[in-house]
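Of the protein chains in this complex, one is absent; all others appear in place.
All chains are identified by letter, namely A, B and C, in their written order; residue positions are counted from 1 within each chain.
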Amino acid sequence: MVETVLETSGLTMRFGGVTASDNVNFKLKARELRCLIGPNGAGKSTFFKCVTGLLTPTEGHVYMRGQEVTGWQPHQIASLGVGIKTQTPNVMDALSVHENIWLAARRFYNVVEARERADSIIDRLALGAIARTQLGQLAHGERQRVELGIVAVADPWLVLLDEPAAGMSAQDVDRMTEIIHELTRFAAVVIVEHDMQFIRSIAQTVTVFHQGAVLMEDHVERVMSDPQVRAVYLGKKA
Amino acid sequence: MGRSASQDVMITLVVSAMLIWLLPLMISTYTLTVLVIYGMLGLSLGLIWGFGGILCFGQAAFFGLGAYTYAIAAINIGESTLPMILAVLVPAVFAALLGAMMFYGRLTDVYLGVITLVVTLILFKFVNSTAGPQYVIGNARLGGFNGIPGFQTLNVPGDPGAYIWGDPYFYVCAIALVIVFLLVTWLLRSSFGRIAVGIRENEVRMGLMGYDVAARKTVLFAIGAAIAGLAGALFANWGEIVTPNLFSLGQSAEIIIWCIVGGLGTRFGPIVGAAGLAYLKFMLGQQSMIDNTLVMGLILVLFVLFLPRGLVPAVASLLNSIFGRTKRKPRPRRMRRARHG
Amino acid sequence: MSLNRRELLGGAAALSTAAMLPSASMAADTIQLGSILDTSGIFDAYGKPMDQAMRLAVKEINDAGGLLGKQVEVAAYDTQSDMALYSQYAQQLTRQDKVDVVHGGILSASREAIRQTMRKTKTLYFYNVQYEGGVCDRNIFVTGVTPAQQVEVLVPYAMKKSGPKVHILAADYNYGQITARWIQKFVEDNGGEVVATDFFPLDVADFGSTITKIQQTAPDLVFAPLVGGAHLSFFRQWSAAGMKDKVPLASTTMGVGNEHKVLTPEEGNGIMVAYNYSQELETPANIAFKAKWQAEYGDTTAIHELAVSTYQGIMLWAAGVRKAGSVERDAVVDALETGISIEGPAGKVTIDPQTHHATVDVHIMEFEGQGMTVIETLPQRAPIDTQAVCDLQANPGDNTQYEIEI
Partner (left out) sequence: MDLSFVILVEVLYGVASLVLISAGLAVVFGMMKVINLAHGEFMMMGGYATITAVGLGVNVFVAMLVIAPLVVGLIGLIVERLVIRHLYGRLVDTMLATWGLSLVFIGLATMIFGNTTTGISTPIPGFAVGGYQVNGYNFFIIIVTIVLVIAMFAVLRGTRAGLIARGTMQRSDMAAALGYSPDRIYMMTFFCGSALSGLAGAVLAPLVGLVPTSGGAYIAKAFITVIAGGPSLIAGLVSSATSFGLVSQFFTFAISPVIGEVALLIAAVVLLRTMPQGITGRFFKGKL
């Protein structure tokens, strides 16, 4: 019996008259890698924000490792040991790479250990050459990588990534894929993404969102060949 | 981060000892005392704004609260030690409550500005309308517009008859400023300070890392208020009267101008800005050709336009480029001032 | 250092540099008079004419050969309507400039900010402003009128002209609170009744609701010791509502800073006041004073009560110095305590030895065409309010501002 690390039941989010997330039931096992896909406005990001505490759902529940976390603040969820990366690069621009990652490690470890962990993750992500550079001066791909380091440095058991590959070069994407695979050795990973290429390269199970609800959930190859999914992606009503 | 902590402390001690020795030879200690007090007040806002990203339009509220707390406590208690402690604690507790209300409500930048401004106005209006005999705390009449004169001023702890005033009072204030400065240095070097800077840079990210941003901002806000309260109490002792003007928006405006002119994101900048501009104001009072307000306004506008980082960082980078120790590229860093509140 | 300052401040540098130097070297051949007034900032409407009056008085003394054969030299500081600067400049005057006397202070808060410094440094201090009364300190002399001096004569006059029901609107600070109590006392002493008393902080400028409230209490007379520019709006809004011809107004403050010249005749005419001075006084002393002012400044419209008080304060001090034959504080205080008096533009001014306040002529006046027409003059009114609480002859060590209980 593998532990369920993330579960939502009847998760619903309405903005005024718009239902952005509609009765989503979702389950994720430990060390599972799951991609959330769907066209723009399908409700992936709303779902993501409800799970990470950036939004409080209108209805429904969120559980992590069996504990109800509905309505928790992001910092409370993160404190459980959840690593979160938002859609746009969300980093401290005026601080150096090392400082950024150190701050993330310091939340869970003492000063000395935090430094050691930051150093080691910088090595693993091949950021050594720019460790003392301010984030504001780095290219987009490098910033994404630093943010991944921020997420990974504290050894999370659940990692939530919103479009980690957006705007990256092919080479960067390859490295990203590698890192994500490495993460799944210890953690469950949820990736919100609409780059099909990237999803094919890393995913096994994907969950397809459409109009706020889960359309289907299956292995990536079967999803890709599903006529309904194709129709949704092409904008036709299924 | 270039220097080690002990170097930093040594430099601070040597420089301040030099200044405490040299300055009284040029400016009368009575005037110097108030410059030192304003320096401390500038530092209090410089800490929360420059390092915490909290732009408070009402730092004068804590200054005034400290001064009034001291005056009221001194009238009721007599001996000055406990009133001094209260003058630090009361503004800190008040700020903690106010900060918790604002930060847990996720109020940021402009909204934060409005709330702090409004709270200052409320305090000002309240204190200003307490002239009637019904407004009494213990033996202290609040006095309304005219303020509270005639309270016990600072004495040697334990000996209410031994007043500290004149030159010794200057040394007390100067040493207090050095101690506060060192405490601020230590705070900023600690994890708490580095996390505060992280919050200034990106609140959402720090929250996603698991930091309770609201709690940390509240604590920092309260620390800033405690320093402002101490400055207020020292000011009350210096002026021997407290008036509602301490709470005024004009006073708040001046503190902000000091920080901008001196330089945000530095510890030294707000102190230099405060002392420099207060001295300029004092000098301008001795002439009548040009209106003082006009000069202050022009200084602020010109700094925002042409030197938004302030004097100290500008001078520092100038010195760096002349006596450049390292070959690092000059970094076109512009602090994102208070973007996140 | 001083070069930079000179570049920065131009002509003013000479003054400030002089102020930096030890003044002992000059003290020998001149007498130093310190002045500390708000000649800029929000109170400069009071302070500027006071400054002019001070300079005029000193010039007159010097033109007549000075005091004790020495010229009087002025060290003047502008406190910019900032209370903190009062403390600073008071220290400057007493510890560095080491002046022989200080004249100045406008608001009561400013006086209290510097009074103790003057006392500690044994510098004789003159406060030349109308105020709430009650200061009891041997080191200070007060030449302005106090509430009882005005209210005692104004209340019966105003009630006789209107009726017994009085509504009081007072500025919400020390002065207003105390004056309101004196008004209440004298209204009741004269068989009237105070129907309501409202207090307004100095920044209140909207009196719409208040005017409605007054109409509910339906008084025969409104007594309005309101202070400052914002409160001036009351008189304007009162007239705009058409109340002016229905209920008469009286005030103890309106016009002290020449506020009546800002109101139109329609808004101001008929308001009853009582002061020590009016520009319209037809006495030879006032005519001569206005001529001197005209010669010095070209325009007499700025003269007001506080300016004349300042002028009279300096003349009283000068008389004291002459009588004492010295500028030494205790000698001058003793000389003034003999009940010395001078003939000023507003009439005879006598020092009351018991309180160090002034016994002055009080004139009942009404506004007319932006001037103050004198209706009746009541000569030599003593400061009875302060006398009730303060006796410096009996307790020369006293150092309090009494809140006068009625």
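One rule holds for everything that comes next: a contact is a pair of C-beta atoms (placed from the backbone, for glycine too) under 8 Å apart; a residue touches a chain by one contact, two chains touch by 3 or more.
Keep in mind that this is a model prediction, so the values were computed, not measured.
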item: Visible chains that the absent chain touches, using the contact criterion stated earlier; value: B, C
item: Candidates C:Pro201, C:Pro219, C:Gly344 or C:Pro383 - the one touching the absent chain; value: C:Pro201
item: Given B:Pro24, B:Gly113 or B:Pro160, the one touching the chain that is not displayed; value: B:Gly113
item: Which of C:Gln96, C:Asn190 or C:Thr210 contacts the chain that the document leaves out; value: C:Thr210
item: Contact set of subunit B toward the excluded chain (per top definition); value: 55, 101-102, 105-107, 109-111, 113-115, 117-119, 121-122, 125-126, 129, 249, 253, 256-257, 260, 290-302, 304-305, 308, 337-339
item: Residues of subunit C in contact with the chain not shown; value: 40-45, 172, 198-201, 203-213, 215-216, 228-230, 232-233, 236-237, 239-243, 246, 257-259, 262-264, 266-267
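The rule is simple: only the chains that are shown with their structure count from here on.
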item: Per-chain Cα centre nearest the global Cα centre, belonging to chain; value: B
item: Per Cα centroids, the chain farthest from subunit C; value: A
item: Whole-Å separation of chain centres (CA-atom averages), subunit B against subunit C; value: 36
item: Inter-chain centre distance, subunit A versus subunit C - centres from mean C-alpha coordinates, in Å; value: 74
item: Of subunit B, residues touching subunit A in the complex; value: 191, 194-195, 197-198, 201-202, 204-213, 331, 333, 335-336
item: Partner subunit B, residues of subunit A touching it in the complex; value: 52, 54, 73-76, 78-79, 84-86, 90-95, 99-100, 102-104, 106-108, 111, 134, 136-137, 150, 154
item: In the complex with subunit B, residue positions of subunit C that touch it; value: 1, 5, 8-12, 15-16, 19, 39-41, 77-80, 82-85, 87-89, 91-92, 95-96, 107-109, 112-113, 115-117, 172-174, 176-177, 199, 201-203, 401, 403
